[in-house]
Every structure is written in C-alpha cells, then in structure tokens.
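Excluded from the complex is one protein chain; the other protein chains are retained at their positions.
On to subunit A.
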Amino acid sequence: MSYVIEMRNIRKEFPGIVANDDITLQVNKGEIHALLGENGAGKSTLMNVLFGLYQPEKGDIRVKGKKVNITDPNIANSLGIGMVHQHFMLIDKFTVTENIILGSEPTLGGKLDLKHAGKQVMKLSEQYGLDVKPNKKIEDISVGMQQRVEILKTLYRGADILIFDEPTAVLTPLEVKELTKIMKLLVKEGKSIILITHKLKEIMEICDRCTVIRRGKGIGTVEVKDTNPDQLASMMVGRQVNTKVNDEPYKPNGDVLIVDNLTVVDSRKVPVVDQLNLTVKGGEILGIAGVDGNGQTELIEAISGLRKVKKGSITLNQKEITNLSPRKITEKGVGHIPEDRHKHGLVLDFSVGENIVLQTYYQKPQATAGYLHYNNIYQKAKSLIKEYDVRTPDAYTPARALSGGNQQKAIIAREIDRSPDLLIAAQPTRGLDVGAIEFIHNKLIEERKQGKAVLLVSFELDEILNLSDRIAVIYEGRIIDIVTPSETNENELGLLMAGQKEKAAVQREENF
C-alpha cells in the first residue's frame, strides 16, 4: 500500500551538527500521525525539508506514491501540503477573508473579488465545522479562532496533507478540545494530518500512529493504541522518565504569604483582581488554576511589586509588602519565575553569567561599592550552571544561544539560589520538553520539602493536579474555590474555571 507521504532515510546537516540522521516517516492517508521529539530533536528540520525550505543531503520523498523533489514551499503547496504554523502568519488589520486569500487573490476583471472569496471561505468553514466569520478583523478574534484561520488558509489552497506545528501551545483547555474535534473532522473528510508535538497526552487522545525522533535520529513508529505515555516518554528521552511527582506527605507550617482583600485595576481602571483572598503556607505548593485572563498575571505582578495595589494588603512572613518596589520585595524573600522568560526573565544579549546575577549584581561578593567583580560573578555562575545542569558551552555564552529548557533552568537556578521564602512560578514549564519539565517539577518539590512556600500558576491542569497540595481556582479576579487534588478531577476544575460553582459541586457528588 502506498503512503500519502513517505520520507525515507532523510539526512540533513548544518555546519557542525546533523539535524536529521536517517529518519523515515510514513504517513497513511486519513490518519493523524504524531511526530514526537524533545525540543531540538529535529522535528522542525524534518518538516522544513518536507515543506521545501531545506534540501536534504540524503534520502527521498514520495507524495502519494510519486517521487518528488520539493525545492521550495510553492512546490509543497501545489502537492497539497499545507502548514499551520505555531506562530501565526496573519495580518491583524485585515479581515479573515483578506488574510486567507493573501498571496492567491481571486480577481474579477483586474479587481479583487472579495465577495466570491468570502463565499468560498464560508463554504470551507462550514464543511469542516470551523465556524469562522469571514468579515471579522484578525485583531478582534480569539487566538483559537486565529488558528482556525490558519487552517482555512491551507484548505483554501487545496491542501490535503496538513502539518500542525505544536498547535495547542497557545490554546486554552477549551480551545484544545475544539481543535481536537476539528482535526478529527478533517481526517474524516479525507485529509491527512501530521501533528508536531511533545505532549504525550495529546498523542494518546487523537493520534493513530506516532513517529519518535531523538537527537536527530529516527527511533521508530508505533501504533498509538498499542502504546502508553510512559513508553512514548522513554522513547523520546532515551531513558525512564519519572512521571510520579509530589509524593511526600503534606506537612504545612505557618502562613508565608497572606493576600487580603486585594484589588488591582488594569489600565482602563477595571478591577482585574477583585477583593481576592489567598494564603500560601510554608511547605506547600499552592496551585492556581484558571482560564487565561482571569487575573492571574495581575495577581502575581501585584505580589512582586510590578503593579500598583488599589486596595487590600499583601503580607510576607507577617511583614507588609504592599506596594513596595520590586527590588525591596525581592530582598525580603520573594523569588519569581516569570511567565514570559524571554520578555521578563532574561536579558537575552547578556551572557548566562550576567543573567544569573540579574537581581544580586550589586551585592557582595558580586560587587563592592559599585564596582563589579566579574571573577566572582562567573565563579558563582559556573557553580550554578553545574548544579542546575544548564547545558551551555560556558558561562560567557549569550543567553539567547541556549535552548528554551536551558534558559528556564538558568532562571530557576537564579531564583532558587537566593533561597526565597516564597517562590512564584508562572507557567514554569510552558513550551518545554519532558526532560526539562521533570527537572523543574523536581526543583519545585524540593523547595516545598525545604519548607518554602510555592505559588504555582499554570494553564496545564495536569501540572496543577500533579504538583499542588491545594488548588485555588481563580475566576474573574476572585478565588472562587479551593480544592484538594486527590478529591477533584479535571471536569470539576473545568467547571470551576468557567465560574460554574454549583454545577461543579454536583459533578463532585457524582464522582465521590
């Protein structure tokens, strides 16, 4: 039987590294085929070879049984291969239709035929249950909707093989569910899908088969129904991965952080954190679950001094820290792993060493009387790099050159090394691969073991459920309920996150 896509023994080299080494990928018609691998394993390179952006040194590609030579993306398009990028390639000020036709605009007598295009977009949207409104501007629609526009773009160009590049990385749990539905409908209508991912759960839920690559080498292809997440994880990482986590008994001590009746307003003076109460104890991980935009970011910014508090108070170890400067709060014992590591966590053009002292550069032994001791700085950096297993050529390399996981490890090294009483971890594992996630989870648990307080904010329910001692659900700027992980489940949390407290209670009764 012939495959819709067959890439055989692909080899692609870059100066100094072999990105793809003898990888074979065979995709059946009408299946969802997962391409699994850690960050930097060579998934994107392989897909860029298929999409014509790179030329392989060895190996051949067959599309629908015919040997092809894809030298540029236009050829890939004409062969029916379409790519749904992780970072959307859309123009904010244009409408959905305008974005979709961009590059292959239909004309009528030299004039752009938007009406006809709009109808076609509508038809495709209905056929695949995408529910896209053709006349809305991109800036006015949600991220999930924008992704569907990307999908429509490929369908409009007649693609029947769709590559999804980590499509769920930017989506909320609800949007993920809808995307799953759409992907299933797409294959039912005869399309084939290649899903690039490192999330095992997704693969188990929607994929038919899965090809694993590790450090540029093809490890093998398995039927999803014959495998399990542990096996996939060990294929991907190359060793047994410890997925069990927080298992030490819960022995909290005194209250470390007390947030009392806190109100924070956004730039339009609308309260985004609304009379919120919350306590985090020493020796516990408190998870905050919630849909993005319900006040999580603002709550963290208020605690760390980055945003002014309108009303209420924040106390750390019985001392008030409300509206102190970020530096004062840091010095009083708050560590912060920010949500966006590139924007807020690192100075990418600084060396790893310079980044490691980003909050302590002015203290001894890094500096005396305003004079920097670079020897001491790099000595400290070197020992932390070793202790936290940050993979970098040396401490002098710019942070930009590190992989995402190692950048995050550098931030965590910096924050934990100051041994803060309260560690705020916002989306600490977003976009990271299994190995790095495991490492970071272990570090958070270690902090808990040391009797420190950990405030964990995450959109990954699994992460919240696996790590937390207590889960606080945030909805419209308030904590609407606090639950214990062993007594709840994703359904209940999902309802709470949507603000449906009564329904959640019913759900709970039924389960226990």
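Everything that follows uses one rule, which is that contacts are C-beta pairs under 8 Å (C-beta built on N, C-alpha and C of every residue); 3 or more make two chains touch, one makes a residue touch a chain; residues count from 1.
Basically, contacts and distances are computed from a predicted model.
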From "3-isopropylmalate dehydratase large subunit", "Cytochrome c oxidase subunit 1", "Thiazole synthase" or "Nucleoside ABC transporter membrane protein", the hidden chain's UniProt protein name: "Nucleoside ABC transporter membrane protein"
Omitted-chain contact residue, chosen from A:K251, A:K308 or A:R327: A:R327
Residue numbers in subunit A that touch the chain omitted from display: 16, 304, 306, 325-328, 330-331, 336, 338, 343-350, 354, 358-359, 361-362, 367, 370-372, 393-394, 397-398, 401
